[in-house]
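One protein chain omitted, others in place.
On to chain A.
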């Protein structure tokens, strides 16, 4: 993976830029000590690292605006950062960049139950948004696995999903408004406590733009009343094909579970060894969760189990208690960590049409064998968002490159069957250079045209999303 060469004149002007940033920010908000900067040299995609020139931690929209004015004037690249949990390198710096972290901006600004929204500063963590309203019976729906740590700012940048978005949608479907600091420091408001846009839907454009169009500092989020209850059922099958067919039949029957999660044997065994959730040892496991009152849950699970029985499951277990439900979910939510105990892994994020699940799972297995690498699969089956985990050994020369090549092959396959490169993690640097698998040069050009409008000088997170050679003329034209 390549990053642009840092610009020598920016590096040479470092002292002046740091001094300017210190002038506009309070004490302690500018970090340029090499040891303290270690924290910012990578995000969740830790295979790639580079210390930034410095990092800033502004405490308000005004301070973010001041930082952007300084950096814009000096032509210094700015990499916005939420909590740094990106799995695609969205917050990976370059040596000539300033990391703009919003972690200090984590206040709740307004809670309105009559109109069902909460307004927060964008550095607030995902789970703590729900935490601010759950005592009153509300929750914020998008629930990425990293929800304990990840910030709303990053959720908006990547349009994050989660296990429960089958029913509630992803970030963009739950985002009502944002305050955005533009590349030149100007502050704009989009959306708010009302629905939809009065002009072009710029809010929908900002969401998922990976910090390239502006820095989101505040967000108005839709909150929902918590259902009376929820309960999962665990269903095991002796083949991936049959599990896939069962998912399709459930959806066709008109049942809308809040989540349908899928794990294959590699992941089931890793999860069992790690969290002991009591998973059956089988080829494919589904966790299906439904919501409502006790009677409604019984009714829905009854229908799901009836459909599942037609597919001759090898295991079928309805959760009988809150503890058991928590245990079932713990295995799933810690599955990535469990795989990490086996070896280093690379987590992919392609989405495919649900109907292609059996074919794609089989091909992933074959391709992994071809490379001599093991791949585990854990994913959101209801919406086809796969997470193949490629196990490799980072200390073994050539293994990372092999894993990267296999990853690219798998993602290309996802596109070939009608899917996409990334369902919820974002392009970042990781998928940047294979974007042409999905989009033509013209398709990419119109997207880069959008960036030209919002950030003509390509100051914001410039080396991401688009193939480096495609963005080069625009980045260098500034």
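FYI, contacts are C-beta pairs under 8 Å (C-beta built on N, C-alpha and C of every residue); 3 or more make two chains touch, one makes a residue touch a chain; residues count from 1.
Following the convention adopted for this analysis, contacts and distances are computed from a predicted model.
For the chain that is left out, the UniProt protein name among "Glycolate oxidase subunit GlcE", "Molybdenum transport system permease", "glycine dehydrogenase (aminomethyl-transferring)" or "Spore coat associated protein CotJA" is "Glycolate oxidase subunit GlcE".
Note that of A:202, A:359, A:400 or A:468, the residue touching the chain absent from this view is A:202.
The chain not shown here is touched by just one of A:124, A:231, A:431 or A:475, and that residue is A:431.
Only one of the listed residues, A:153, A:444 or A:457, touches the absent chain: A:444. Across the interface with the omitted chain, chain A contributes residues 112-116, 137-138, 158-159, 161, 165-166, 169-170, 172-173, 182, 186, 188-190, 192-205, 207-209, 213, 225-228, 248-249, 251-256, 292-293, 295-296, 299-300, 351-355, 380, 383-385, 418-427, 431, 435, 438-440, 442-444, 446-447, 449-454, 465.
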